[in-house]
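Missing here is one protein chain; the remaining ones are kept as they sit in the complex.
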Amino acid sequence: MRVVIPNELKIRYRYPARALGIAGAVLMVVSILLPWAYAPTALDDMTYYGAPSPLQLFFAILPVLVILLLAIPLVGKARLGKAAKIVAWNTSAKTASIMSLIVAAVAVTAIAIDLGGLINVELGGWLALLGGVIAVAATPFLPDSPEPTLYRVKSPKWLQILGIVILMALLLFGAAYILGFEDADDFLMFAAFVVGVVMVLRQFGVFGWLGIAAAANNRVLVLSAFVVAFAFPFTQNGSDANMSVASQVLIFAATALGLNIVVGLVGLLDLGYIAFLGAGAFTAAILSESAFSTIKWSPPFIVTVLIAGTVSSLLGLLIGAPTLRVSGDYLAIVTLAFGEIFRITMNNLDGNDGPNLTNGSNGIPGIPDLNLFGFDFGKAHVILGIDIGRFANYYWLMLVVIALIIVVFTNLNHSRIGRGWVAIREDELAAEAMGVNTFTLKLLAFAGGAFLAGVAGSVKAHYDVSVTPDQYVFLESAFLLAAVVLGGMGTVMGVLIGATILKLLPEKLRFFADYRLLLFGLLMVVMMRFRPEGIVPDERRQLEFHDADEELAEEVEEDLTSHHAHLNPEVGGFVL
Amino acid sequence: MDLVNLFFQQLINGLSLGSLYALIAVGYTVVYGIVQLINFAHGEIFMIGAFGAYATWMVLGQPSDWSAPLSILVLLPVMIIGGIVASVAVALLTERWAYRPLRNAPRLAPLITAIGVSVFLQEFVRLFYGYIPGFPDAKSAIAFPSVPGISGATIQVGGVLIQMSAVFTLAALVVCWVFLWYYVNRTKTGRAMIATSQDPDTARLMGINVDKVIMAAFAVGAGLAAIAGVAHGLRYGNIDFKMGFLAGLKAFTAAVLGGIGNINGAVVGGLVLGVVESLAATYLGASAWKDVWAFVLLILVLVFRPQGLLGAKVVDRA
Partner (left out) sequence: MGVTIEEAMKSVDSSGRDVLLDARNVTMQFGGLRAVNDVSLQVHSGEIVGLIGPNGAGKTTFFNCLTGLYKPTSGTVYFAGEPLPPQPRLVVRTGMARTFQNIRLFHNMTALENVMVGMYCRTKTNALDAVFRLPRHRHEEVASTERARELLAFVGLTGTENQLSRNLPYGDQRRLEIARALATDPKLLLLDEPTAGMNPQETRQAEELIFRIRDLGLAVLVIEHDMRFIFNLCDRVACLVRGEVLVEGVGDVVQNDPRVIEAYIGSPQTTPYEQPGPDSGKGASDA
């Protein structure tokens, strides 16, 4: 697969390669001054001379990065000083040129498909492609840079905080921008651009540095993340469509985070997790003021939430207690069966085949909006002159739920219980022989995860207005699992990213919706084979999946020694 | 007298249903016995067997006017072979590309892969089966070809009316069981399977090609599942891309019921499950709940007799 270029060639041609790379990148930058498309309907309007469209401008950032990464080292090692070594100039230039070629290719393909043929691609588009090809061809001849060591650089606290704040601001901007796309092609091109920039920064060593900064300023990170997430509805100018997607993403992410406790922290495969969400949703629906609810008692929502969580966790105990004694393998299949039992039961509790609790397959429609302390979630409110609609209200509520789940997740992980879970994953027999109550710990995770799903489900019932059995089927559990696997088992950040990607893609790429499950099935297989630790790996999980990788073990150890986060009980986790 | 007939009717019904489960359950049990993997995708292998048989029938030019003996002696075997080829090919591909690279990974990894394969195969058939020229769209159920002499035909034994499809299923199980017994106990590969299931490392040291043995296990399971797929098509008259999910779950229950890793156990477990389900639906009423009983049974078995009726080879590999 990978073409290996001999080192002597790299040394001999390093200056021509550099020059050629810069030339290719300049071509790409110049290309945005020319029209790319024949007609304005493809992507955003790319038909003008000298007036690049927003997407073209974004695209140009990548070749500009290529130029910078290739040109700056030319000033010489002496003048660069430490900067010559601590970041990976050449490798990130390589990545940047590959990614700019990809983005250009996406754009050209989109134009050709939208307008009916390659004939509609104008000079600028071809120039961008040509420049990309030149840069991609030239940069492999540069000597490889060593692994970046930017993260070792001691930086002042204000700089670290600034870095985090900039990251968060970019995140907010990116999220608002990406949700704004109506057109699948625009979305794809922008997404390719974002992935490109992220990968270049990662190669360059910025993420390593940010990781250290984030660990050192844990609270700032969390606080700013929530400020950004909280501020998001204000960027949408009352657009309900986007807020609806955003709140669905949050509901999905909250559930995936709960599942991550079971799968990511304890290493148990729960394939009926959606049933716990469903149990919470049905409980909330039955206890709501809906005209169709079968129990005419409607406690305040706070009470309902607790009941919903309790019902789910009791079901979890019922399933987990017999199964967890036997073996982790059986849990997977029993939870799968439980998912089916749940669906069938909800369908059968219709008054014919059993007592009427759920109205059978019709479910419970007409669930009224939440009203918490006089705040009606169904009404739009005007805050700071911006319309905050129904979806935004639920979005904020889900943000609170997610915060709760993150606190539970992180604090349990960084405690005696979390250590017990790791020990169970590593060697269950040894853990038992060292006095760890493995059964209780597994049950705790299982029932606890179910509780959180129940809580999320009770909000979902009100958000969805109606609850029916066919919303809670096995494929949804598989979908959740895919989010956990893609993002990274055992991490909060990873699962948030994984859930966002998986929920956003089918929303924005309509043509893709029918192939959704096919691709997610494939995704699970491919991830397990090539990157089982996910996009954002938990270091320990990574080690478990790559057991023979001694180099990785050394790296992780070095990280542990430099963080010390887990050693100080005051640092790991959040204090409420 | 009627009550007796009803009982026997349901017993036969249960036995044929149980044979179906047993044929699938063998695949779970053989693979689990050797690599300790719950192959969630096995239900889909069963489904692909049915679709493979259907495809064979299409290739043969949708013969529907063959005489009964010709259909039973030529058409049905050819369809079965077509189904087996499809199932075995898919099973071996998944083994090679999805499971084998994960053989030393933490146990969670192959389980997740298995789920992925299962979802992928279902969706693949749903989306692309209809793309084959002349083939029906598989997004909803497809009517399974009727085989003259079996589909719809019945024989009368005493007061009991037996569907020919039930006879076929039972006969298929008996033939497969005999074949399995011979294969496992009397052939070199079969004995290598036993050795590998007891200690893969030692088996490897003794010169057994463990990769080959594992492939053989997947292939045998897939072959039986394909036969079950055809039996399912004949029994219910239609097939669809989702049919492997519930059948797979039930068959796994049967495998655990009999003792996972134990081939005879899978057969006995399948038959017991089929009979229990059939009798429960008749005598307990509430047919809407019939699928629930199987899973309740699964949980009860795990609580009270995790090693199953005939004893499991391995329950926990701590």
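For reference, chains read A and B in written order, and residue numbers begin at 1 within each chain.
Everything that follows uses one rule, which is that a contact is a pair of C-beta atoms (placed from the backbone, for glycine too) under 8 Å apart; a residue touches a chain by one contact, two chains touch by 3 or more.
Being a predicted model, the structure only gives us computed values, none of them experimental.
Within the full complex, the chain left out of the display is in contact with A.
Per the touch definition above, the residue from A:4, A:119, A:382 or A:433 contacting the chain not shown is A:433. For the options A:5, A:61, A:317 or A:423, the residue in contact with the chain missing from this view is A:423. When you scan A:85, A:202 or A:540 for touch with the missing chain, the hit is A:540.
Residue in contact with the omitted chain (choice from A:444, A:459 or A:518): A:444. The missing chain lies against chain A, touching residues 407-408, 411-412, 415-420, 422-423, 426-427, 429-438, 444, 448, 540, 543-544, 553-554, 556-557, 560-561, 564, 566-567, 569-570, 573-576.
Here is the rule we go by: only the chains that are shown with their structure count from here on.
Those residues of chain B whose C-beta lies close enough to touch chain A in the complex are 36, 38, 40, 98, 101-102, 104-113, 115-124, 127, 245-246, 249, 252-253, 256, 286, 288-289, 291-292, 295-296, 298-299, 302-303, 306, 315-318. For chain A in complex with chain B, the residues that touch the partner chain are 263, 267, 269, 271, 319, 322-323, 325-330, 332-334, 336-338, 340-341, 344-345, 347-348, 352-354, 425, 428-429, 474-475, 478, 481-482, 485, 489, 514-515, 517-518, 520-525, 528-529, 532, 544-545, 547.
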